[in-house]
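Note that one protein chain is taken out, while the other chains of the complex remain in position.
Labels run A and B following the written order; every chain starts at residue 1.
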Amino acid sequence: MSLLAGPDGPAASSGWSAEGPRKGFFTDTSICIGCKACEVACKEWNHNPVDGPMEILGSSYDNTGELGANTWRHVAFVEQGRERIEEARESGRRLVSLGMPGIGPKPSGPRGAVPAGDLSSTDRTPPDTPEFRWLMSSDVCKHCTNAGCLDVCPTGAIFRSEFGSVVVQEDVCNGCGTCVSACPFGVIQRRDDGTVSPHDEREAPDERRGTASKCTLCYDRLVDGEQPACSATCPTQSITFGETEELVEDARERVADLHRRGMTEARLYGANPRDGVGGTGSVFLLLDEPEVYGLPPDPQVPTKALPQLYLRTGLAAAGMAAVAALSFLGARR
Amino acid sequence: MARRTFLDWPVIRQLRGADPTGRGTAVTSERTRRTAPRTAAADGVTDSVCPYCAVGCAQRVAHQDGRVIQIEGSPDSPISRGRLCPKGAASEQLVSFSRRETTVRYRRAHGTEWEDLDLDTAMDMIADRFIAARRRSWQDEDEHGRPLKRTMGIASLGGATIDNEENYLIKKFFTAAGAIQIENQARI
Partner (left out) sequence: MQDFANADLIVIEGSNMAEAHPVAFQWVIEAKKRGARVLHIDPRFTRTSANADRHIPIRAGTDIVLLGGVIRHLLENELYFAEYVRAYTNASTLISEEYGDPEDLDGLFSGYDPATSTYDTAHWAYAGDTEQVARGLPERDETLQHPRCVLQILRRHYARYTPEMVQNTCGISPEDFEHLATALVENSGRERTAVFAYALGWTQHQGGAQMIRTAAVLQLLLGNMGRPGGGVMALRGHATIQGSTDIPTLFHILPGYLPMPTVGEDDFAAYTRKIGMKEQKGFWADADVYAINLLKAWWGEHATAENDWGYHHLPKLTGAHGTYQTVMRMLEDGVDGYFLFGQNPAVGSANGRLQRLGMAHLRWMVVRDFSLIESATFWKDSPEIESGELRTEDIGTEVFFLPAANHTEKAGSFTQTQRLVQWRDQAVRPPGEARSDLEFMVDLGTRIREKLRDSTDPRDRAILDLTWDYPRDAHGEPDAEAVLAEINGRHLTGERAGEPLASFGEMADDGSTMGGCWIYAGVFADGVNQARRRTPGAEQEEIAPAWGWAWPANRRVLYNRASADPAGRPWSERKKLVWWDEEAGCWTGHDVPDFPLTKRPDDPGDPAQGGAAALAGTDAFTMQADGRGWLFAPTGLVDGPLPTHYESPESTVPNPLYTQQSNPTRVTFRSEDNLSSPGASAPGGAVYPYIFTTYRITEHHTAGGMSRSLPYLAELQPEMYCEVSPQLAEEVGLEPYGWATLISARSAIEAKVLVTERMTPLTIGERTIHQIGLPFHWGRGGTAMIQGDGANDLIGMNLDANTQIQNSKINSCTIIPGRRPQGAERGELVREYRRRAGLVDLEHLEVDGAAGAPGAGPDQTGAVHTVRGPEEAAAVPTEESTTKEMRNR
């Protein structure tokens, strides 16, 4: 851990008991089918307004564009040809060092292991490089270990929850927008009126109007022991929710498995605690460079230099105070 | 609402608590501390099935004061295991969408606008028209004198989101009435 987050994780350093493990997402884009159920389930649960101008955006099957105040899950669609795939395979191979013990396909769900019987003839040869591929990836707030939005919020509207997530309190937020520029991922936005509200018939007013808005990791579900709406609905479990530490372990195993199958383009994003945000609570398995998905390759929290800044500011302030005190003293004379 | 004491002031909580940087427990608002899922207030949760495709994903419908407040997948289902696609996930809007009609609309022959009509009158008019159409277009037999016992004056086309029980009664009644052009999305 670095910067403002303490050694027991971000929640502990924010006053929560250190016992509750950090929660987050693992988004395995290698099994994303681009159905956008996560976008819809998120909006349904959070009653977020629709976003777009109701026109095709010109970005393959993506018509919601990007994460923002109204869209807290966003699925990117990327179409690529053979050359790019080979480059991705090469760059992934360089990134991920293998050397993990060989394991079979990982069973998932309650159905358990691979059916018994002779599988010795199972073809394990790496796949041919396809001529074309269509990448899909569901993006979400990273719930950074060192969260820019949280660090700069002047009103205390953003807080670190007991789950390690970063949550905006719309009843506190005054809409100053300082957080918007502090997010290295461009995730948090201030909600304007929205274009079309699906809930114009609903009685409850949109309390988030005018306030900063982003994924809460479904704080109001987590407090009840439920998982977030997006991971609960994800048909293929491309999005899983759980304890960050375990998810990262799963993610590493999955990368290793894909590399064994020849898909060396697989790599992790957000799982490195030494990166510019101290690692994220939302971890991704990508099949290409982050930029391809619209993710910053090297996100930096703007408050990274804050301790030094504090130190300098503190010294300066002390100096100023001393000068002021001296001047008072002088004046009394 | 609990009275706010001096000790609840965020800055005091920050200074006296375990959150010296004021980014966690110290700044939570009272509302935040009372956070609960909106489904916690539900009067009940009803088991249902998604109305879109034929996978048959199980749904749980949370309702409050006679209104649906949330629809999610039911993890109990051995088929869907709690998951829903975007349509299933949006199915709560199928209840609440603003363009939904909840009253009878009537367009008279050659009319240029919709008119109001109460349900009872509408049902009666439809029954009369059904009987008249049946009489007008009844066929007792074909040109060879073979029994037909039918009407070609009435047709029906159903979507495939109508229940088995509904389909059964549509087929039963219309067939008994001699209508044979009874069709369904299943043909399309």
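FYI, contacts are C-beta pairs under 8 Å (C-beta built on N, C-alpha and C of every residue); 3 or more make two chains touch, one makes a residue touch a chain.
Keep in mind the model is a prediction, meaning the values are calculated, not measured.
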item: Contact partner of the left-out chain, one of A:Lys36, A:Arg89, A:His143 or A:His259; value: A:Lys36
item: Hidden partner interface residues of subunit A, rising order; value: 31, 33-37, 39-40, 43-44, 50-52, 54-56, 58, 60-61, 63-64, 79, 81, 104-111, 114-119, 121-123, 127, 130, 132-136, 196-198, 235-237
item: Hidden partner interface residues of subunit B, rising order; value: 44, 46-58, 61, 63, 66-68, 71, 73-81, 83-91, 93-95, 97, 99-112, 114, 117-119, 122-133, 136-143, 146-173, 175-188
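Here, only the chains that are shown with their structure count from here on.
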item: Interface residues, subunit B side, partner subunit A - complex; value: 10, 17-19, 21-29, 31-32, 35-38, 40, 70-73, 81-86, 88-90, 92-93, 96-98
item: Residue ranges of subunit A in contact with subunit B within the complex; value: 4, 11, 13-16, 35-37, 39-41, 44-45, 109, 150-151, 153, 156-161, 167, 169, 171-172, 198-202, 219-221, 223-224, 226, 229, 232-235, 237
